[in-house]
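Next up is a structure, given as structure tokens.
Just one protein chain is left out here, and the rest sit where they should.
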Amino acid sequence: MYAQMVKSTGERVKALDEMGPEERAFQERVDADIKIEPKDWMPEGYRKTLVRQIGQHAHSEIVGQLPEGNWITRAPTLDRKAILIAKVQDEAGHGLYLYCAAETLGVSRDEMTEELLSGKAKYSSIFNYPTLTWADIGAIGWLVDGAAIMNQVPLQRCSYGPYSRAMIRICKEESFHQRQGYDIMMRLCEGTAEQKEMAQDALNRFWQPALMMFGPSDKDSVHSAQSMAWKIKQNSNDELRQKFVDQTAPQAEYLGLNVPDPDLKWNEEKQGYDFSEPDWNEFYEVLKGNGPCNKERMEARQKAWNEGAWFRDGLMANAKKKKARRMAAE
Amino acid sequence: MTATVKTDAALFELALRMGDNALILGQRIGAWCGHAPAVEEDIALANVALDLIGQTKMWLGLAGELEGKGRSADDLAFLRDARAFRNALLVEQPNGDFAHTLMRQYLFDAWHHPMLVALKSSADKRVADIAEKAEKEARYHLERSEDLIVRLGDGSAESHERMQTALDALYPFAGELYAADAIDGDLAARRIAPDLGEVGKRYLASLKSTFEEATLKAPWDAATRKGGKQGMHSEELGYILAEMQWMQRAYPGAKW
Partner (left out) sequence: MKNEWPLWEVFIRGQHGLAHRHFGSLHAPDAEMAIKNARDVYTRRNEGVSIWVVKASDIAASSPGDKEPLFEPSNSKIYRHPTFYDIPDEVGHM
């Protein structure tokens, strides 16, 4: 989701008796729900897949600051402004926790950042859509954070200790994010006709992109089986997407908004909603870099990084000077 | 009766000056969210912005109460025009590069903190209460911005140069913070606010020692640029308000 298309490096899931003794011991620990810690032996594929997954997740938090941060200076009240700053700040914090978790696997944060900025590493497709009105801030909290939580709650049980612990902290801090988004939507839907129209328009634009957050359909998702065997992914994409629709459709109804899907219908038999697949061509285009805001998002991150280099280097230079002075005095 | 009205008017001005400084600076640094040079710095700066927006609510809340026309802090923030804003020119200066943002922050914090310390013993309890809470926050802001000024001033050749450029550009705005007008005189006489001249002395002394440690040279004799406290702003403020107030202006009366 925040890591939508993580290429797993395991070619196929091996059976226990095909594994060497170390890998077998590793897999048995995973099966017994014992956490894997940084210095434990692990298959190279597990390490690499995790670096990609956690890296994508971290990049998504950092890039995810941009579409919402965009509205901080225009938030309509002092309270909304403060809440939005706090939320965007949380996203920076979550990016930080996740980078640190990935760093335990032997890759540095600066290396990961450079991979993001060169376009080599990916981030969630959802952040390549523009926030055009204040209602988009509500829709992002409600739908995007709603979808994120759905994915992140099971990741708290992920087999890799540092990732699991980061997810526990993130889930705890994020509990207000979805609620503040829904609260914005409620206020709009109780408001003037113009406000309600703004809310409907935001739902219309964010519904499909939110569904895409769970990644391609299971039948096209080639990397899931190994990740699930390693317990770095707990549920299939379609399972989570279904759960999301089942949770969200009644919430839209409560707001008096229409989900932009003529085929959305309660299915008594499966005890869930039927709904249309999102436009997967659009999804792949956005992943390739052809979404409405890919270019702007990357430019903003490159600017922050490049124009901040003197600041990071200046502080390092000062720390080195201080250390040298201390040594000279001793 | 006239005396009471006059009292309220001066106090109202004080609340606006304190509140507008916090609001405009909070608005400015809020724009860094997601764009700072390191994620740790992004988070730290957002904390400062959050504190300032919180302080805005208290000061403008008090201003609305003193005015007695039923205007809320939000009304004052989002529905006043530029000429009615009372912030100092310093805080409306553009973010520029990160050096300008940090220098503006330090020049403000180094005044803000002693000002709030003094306001804690205001003869007006409402003022003292707000200062009590805000002072703790401002102390931390100052600790942080002062530390960064010293480190970057005495860091690499480039960081030194950038900090010096920012200091040259922004120092002329520092003097307004402690330049007293008739309103300040009136408030000081009634012990509602401190003698700004005294605050200014302490302010300049701390700037002097910080810049010395940072190996920076302030243009001490530069002419002071002022007027914001009396509503004579730079052209920057109009753009800040156009962005900040846009929603409240575009959808009059809507609830958000």
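As written, the chain order gives the labels A and B, with residue 1 at the start of each chain.
The criterion applied here is as follows: a residue touches a chain if its C-beta (ideal position, glycine included) is under 8 Å from a C-beta of that chain, and two chains touch if they have at least 3 such contacts.
Since the structure is predicted, the reported quantities are computational estimates derived from the model, not experimental observations.
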{"item": "Residue of A:57, A:109, A:205 or A:223 in touch with the missing chain, whole complex considered", "value": "A:109"}
{"item": "Residue among B:28, B:86, B:112 or B:144 that touches the chain left out of view", "value": "B:144"}
{"item": "Among A:43, A:69 or A:93, the residue in touch with the chain that has been omitted", "value": "A:93"}
{"item": "Which residue of B:10, B:23 or B:43 touches the chain not shown here", "value": "B:43"}
{"item": "Interface residues of subunit A (partner: the chain not displayed)", "value": "37, 39-41, 93, 96-97, 100, 103, 108-111, 166, 169, 312-313, 315-316, 318-319, 322-323"}
{"item": "Residues of subunit B in contact with the chain not shown", "value": "38, 40, 43-44, 47, 136, 140, 143-144, 147, 151"}
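The rule we apply is simple: only the chains that are shown with their structure count from here on.
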{"item": "Cα-centroid distance, subunit A relative to subunit B, in whole angstrom", "value": "36"}
{"item": "Interface residues, subunit A side, partner subunit B - complex", "value": "62, 65-66, 69, 72-82, 85-86, 88-89, 92-93, 95-96, 99, 134, 184, 187-188, 190-192, 194-195, 300, 303-305, 307-319, 321"}
{"item": "Contact footprint of subunit A on subunit B as seen in their complex", "value": "26-27, 30-31, 33-43, 46-47, 49-50, 53-54, 56-57, 60, 73-74, 77-78, 97-99, 148, 151-152, 154-156, 158-160, 162, 243-244, 246-248, 251, 254-256"}
